[in-house]
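Pasting a structure here, questions to come.
Only one protein chain is missing from this complex, and each of the others stays in its spot.
Per-chain residue numbering starts at 1, and chain names A and B are given in the order in which the chains are listed.
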Amino acid sequence: MPRTLTINGQEVSAGNEQTILEAARDANIRIPTLCHLDGLTDVGACRMCLVEVVGSNKLLPACTTRVQEGMEVHTDTERLRAYRRQIIELLFAERNHVCAVCVANGHCELQNLGIAVGMDHVRYDYLFPRLGVDLSHERFGMDHNRCILCTRCVRACDQLEGAHTIDVLGRGARSLIVRDMNVPWGESTTCTSCGKCVMACPTGALFKQGSTVAEMVHDVEKLAFLRAARERKVWNV
Amino acid sequence: MTNTLTPPGRPVGDGAVAVKPDDRLAADKRYKIIEATMRRYGYQGHGLIEALHSAQEAFGYLDDFTLKYITRALRLPPSKVFGVATFYNHFTLKPQGVHTCVVCLGTACYIKGAREVLSAIESGHGVKAGGTTADNQLSLLTARCFGSCALAPVITFDGETIGKVAPQTVAGQIAQRLATSALR
Partner (left out) sequence: MNLEELNATATNERLAQAKKNHHLHVCVGTACQALNSEQIAKALQTALRQQGRNGEAEVKCVGCPGLCSLGPLVEVASRVNGGPTQPANESPADANHRTAVLYQFVKPEDAEEIIAHLGGEPVKRLETPLDQPFFTRQTKVVLENCGKVDPERIEDYIAVGGYQALLKVLTEMTPQQVIDEITRSGLRGRGGAGFPTGLKWGTVAKADPNRYPTNVPEGIQSRKFVICNGDEGDPGAFMDRSVMEGDPHRILEGMAIAAYAVGANHGFIYVRAEYPLAVKRLRTAIRQAQRAGLLGNAIGGTAFSFNVEIRLGAGAFVCGEETALMASIEGGRGTPRPRPPFPAESGLWGCPTLINNVETLANVPPIILKGAEWFAGIGTEKSKGTKVFALTGQVKNTGLIEVPMGISLREIVFDIGGGIPDGKEFKAVQTGGPSGGCIPAQFLDMPVDYESLAKVGSIMGSGGMIVMDDSTDMIEVARFFMEFCMDESCGKCIPCRAGTVQMHRILTKIQEGKATTRDLQILEGLCDLVKHTSLCGLGQSAPNPVISTLRYFRDEYLSKVKPG
């Protein structure tokens, strides 16, 4: 039973199980996201996709909110733009994101959003935490300095590969992505070296070893493809 | 890659003989307590936190071996167990000292000078919050509220609540308790 709603004044038709994000995409309306990845469940964590819904005094995350008949959604107000800019600035200040020397320079979702929100400076104090780099795996590397804790890698490993090698240590700003019981990646006994976590990562935190500056391109579409292929049982072999 | 979920026998730090994992499980009766807890929840994943509580209570902390034992028994991914164990304040992965003193830093205690109490213990016993004294006798921790606010400021010593402490006398009160237990 399709639903009709308006997004930014435009009338949009959506399926009744669709989220605002999906409905907007179908109507070619772009809402910024970071922790969302096609093929993985949504967690509503980054807060970049928050939208204003008339009648609700709370901002709602487009990625997890299902459409309702007659909803009136605004995705690009001045207030939302200001919030998105602040969130991106908080991320840049939180860890060490130095594009000029990063493998993902030019192919980074965080960088793209930085440009999209018009970030020309960061108003917050840079925290410069001293975080590690794990190169113990023969093919892949993890640089915690570039991690934004979006947990796309956690979900990819859990939902698409089924290994659940990756989880989060601690909580709050002290959180860290870990494998098994916080062992070096190369010593993980559950990792299958499938590389899905590397595909899923939006920044230069996860990368293929041997990539130099600006060479790391994440193949995110492959994950959506794998999920769709499994669900629809495309291969008859 | 060999499956090393079962930790191979390796030398333990204090020079004891390396034991095979099953030997340690059989030799240390405390594992039976943890086993009983897990059995109560049908060895299902939702019993993880209760199992960790049993282990924390039995051993005073969660070491690698015990975590792996729980991981195997509950058939959970190791990273998940580790993520849960490190999320909660109550669980500690480091061995504690013989005695533990916890200083409450809740609002009522804070207003009544808990920070000064903590400093007094730190300087009086040469230990920082979160750490253990060099002779391993005392571990100093902080907590956010025990709910005994009318006795602010509050500390606990080996689980015993001591209320209305003062920075001038608290280090001495602890020293007294340490000395008394050493005599036993």
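Methods note: contacts are C-beta pairs under 8 Å (C-beta built on N, C-alpha and C of every residue); 3 or more make two chains touch, one makes a residue touch a chain.
Quick caveat, the model's predicted, so the values are computed rather than measured.
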Task = Considering the entire complex, write down the shown chains that touch the omitted one.
result = A, B
Query = Which residue among A:A45, A:A116, A:L135 or A:V217 touches the omitted chain?
reply = A:A45
Key: Candidate in contact with the missing chain, chosen from B:A27, B:A150 or B:A179   = B:A150
Request  = Against the chain that's been left off, what residues of chain A make contact? List them.
outcome  = 43-47, 50, 58-59, 61, 64-66, 83, 86-87, 90-91, 93-94, 123-125, 127, 148-149, 151, 168, 170-175
Message = Across the whole complex, list the residues on chain B that are touched by the chain not included here.
response = 42, 44-50, 52-53, 80, 83-84, 87-91, 105-112, 143-152, 154, 159-163
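We adopt the following convention: only the chains that are shown with their structure count from here on.
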Query = Once you find the CA centre of chain A and the CA centre of chain B, what distance in Å lies between them?
reply = 36
Message = Going by the contact rule set out above, which residues of chain B touch chain A in the complex?
response = 1-5, 64, 67-68, 77-83, 86-87
Request  = State the interface residues of chain A toward chain B in the complex, per the touch definition above.
outcome  = 163-171, 178-182, 189-190
